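Take a look at the structure below.
Heads up, one of the protein chains got dropped from this complex, but the rest are sitting where they should.
Our next item is chain A:
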Amino acid sequence: MTAAAGLIRRDRGMPAWVGRVVTQLGVAAAALVVAALLLLVIGVSPVDAASAFWSGTFGSPTNAGTTLTQAVPLFLVALGWIVADKAGRMHVGFPGQVVTGGCAAAAVGLHSGGLPGVVAVVLCALAGIAGGALWAGIVAWLWASRGVLEIVSSLLLNLVALQTLAWLVRGPLQGSLDRQPQSANFPASALWPAVESVPGRTLSYDVILLPLLAAGLIWVFARTTFGFELRASGGNLEAARWSGINPVRQGVTAIVISGGLAGLAGAALLFAGSAPWLSEGFEAGIGFNGIAVALLARNSPVGAILTAIVFSSLNVGGTSLQALLDVPSSLASVLQGAVIVLVLVAAVLAHRRRRAAPIKMKELVA
């Protein structure tokens, strides 16, 4: 009994959030060390690289605009992951939903030349949401009616979406003059507005989605019956069912909302990005990186703002390292990979620490 009491005390010795922050700082430090080592190996001074990285990401308003704007799609996907995860549904169909959302938005955008800007922008965004939500709806329907594991169906539907995109940009939506596999440029009126005072107009207004959606999601989870039932279904599906909640409906809704957010990310990539046309590679790994963003933020919507910006700056900064110091752009990808692996390691460590005490307690009782 005294041993058990000792374990409880040790468990309470430190508030949980201190541990979380320490872990996250540790992950960041480890990533920096890995980056410095990699740079040393290819013969680049880490100090030079750091200054090039800074100037490329936040060194000028133009670059800062790019970094922030590129964080938005990552953040949207991360929110999609968080919504589905809270409902206990772990799907990985974000790449496919980003692609279908983007295709739907592009199809609308290409035909919205005559419409006033506001109408066109809203229509494109809604089309993106609808495209992603419908694609996710297949996953949700298969799960709810046939019991198909959402992780499997969503993964396979990713492949279908990518092939559909490849066909669209060569067929119905092909529109570039030199017969490249890409669409025509979107009409300027459909492009999402950017802040005029930033040179190069790199800061899209869609960055206001970062705080708005984060706050909105927190409010939905904490203050609405819908969010409560969603979390209850994710927390214990059977207990939710036994207390009068329909966990299948909650799961379906969560997957569809999650897809809608990913679809909106697809629209943001196209209409707030630097390349205003639909091309085969527009998704650019956002779908899976968005999951990493959410995991690094420990499924906190506010944390996801920060981690999305970190990931986006890794992308943008990698480009500037390449331009200024001839560092291969793949290094940024290596670094992102290193961060993801480190996050997983940190998660495992945190999990173990949390588990240690209860398991020992149980052994003592038995």
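Methods note: a contact is a pair of C-beta atoms (placed from the backbone, for glycine too) under 8 Å apart; a residue touches a chain by one contact, two chains touch by 3 or more; residues count from 1.
Please note the rule applied: contacts and distances are computed from a predicted model.
For the chain that does not appear here, its UniProt entry gives the protein name "Sugar ABC transporter ATP-binding protein", which is one of "Anti-sigma regulatory factor", "Sugar ABC transporter ATP-binding protein", "Succinate dehydrogenase" or "Oxidase". Checked against the full complex, the one of A:Ala166, A:Ala188 or A:Ala239 touching the unshown chain is A:Ala239. Take chain A: the residues that touch the chain left off the picture are 222-226, 228-229, 231-232, 235-236, 238-246, 365-366.
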